[in-house]
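As you look at this complex, bear in mind that one protein chain is not there, while each of the others sits in place.
== subunit A ==
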Amino acid sequence: MLRIDRSIYDEIVAHARRDHPDEACGVVAGPAGSDRPVRFVEMVNAERSPTFYRFDSLEQLKVWREMEARDEEPVVIYHSHTATEAYPSRTDVSYASEPNAHYVLVSTREPDTVEFRSYRIVDGAVTEEPVEITGTADPA
């Protein structure tokens, strides 16, 4: 199960909408071992493509080093599909390399409907998991 704060959920969806029709991608970092996605990091899609995404290699190094320095890990790795459903493709599965991450897929194929789904991808096996959106209490 992925528990994610409403504000981060909204940022992921907004990024996917903004980059449509290209695929959008990024990570949400969290304290190592906590399974809590708390720090939203939007990444450049180096492919700038409607059918493919890849983190820019130098940006990835910078972000991974930041996480290392803060004792964080990539709790969520997200990307969008712009014409197909929010389900990992064969390519997504073959390149999945963070066995501890929640792989979030957002589809922007429908302008008015949000498809936001989460998966574990370990050794080529895809398991969908429920997503629970938690609210932040507004300051009184």
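Operating definition for what follows: a residue touches a chain if its C-beta (ideal position, glycine included) is under 8 Å from a C-beta of that chain, and two chains touch if they have at least 3 such contacts; residues count from 1.
Here is the rule we use: contacts and distances are computed from a predicted model.
Chemist: Quick one: the chain not pictured, UniProt calls it what, "Transketolase", "Sugar ABC transporter permease", "Molybdopterin synthase sulfur carrier subunit" or "Succinate dehydrogenase"?
Modeler: Looking only at the record, the undisplayed chain corresponds to "Molybdopterin synthase sulfur carrier subunit".
Chemist: Of the listed residues A:Glu11, A:Glu98 or A:Glu128, which contacts the missing chain in the full complex?
Modeler: Here the residue in touch with the unshown chain is A:Glu98.
Chemist: One chain is left out of this view; which of A:His20, A:His79 or A:His102 touches it in the full complex?
Modeler: Of these options, the touching residue for the absent chain is A:His79.
Chemist: Among the options A:Arg17, A:Arg36 or A:Arg54, which residue touches the chain absent from this view?
Modeler: In the full complex, the listed residue that touches the missing chain is A:Arg54.
Chemist: In the full complex, which bits of subunit A touch the chain not displayed? Write them out.
Modeler: Listed in rising order, the touching residues are 23, 25, 27, 43, 47, 49-55, 57-58, 60-61, 64, 73, 77, 79, 81-84, 88-92, 95-100.
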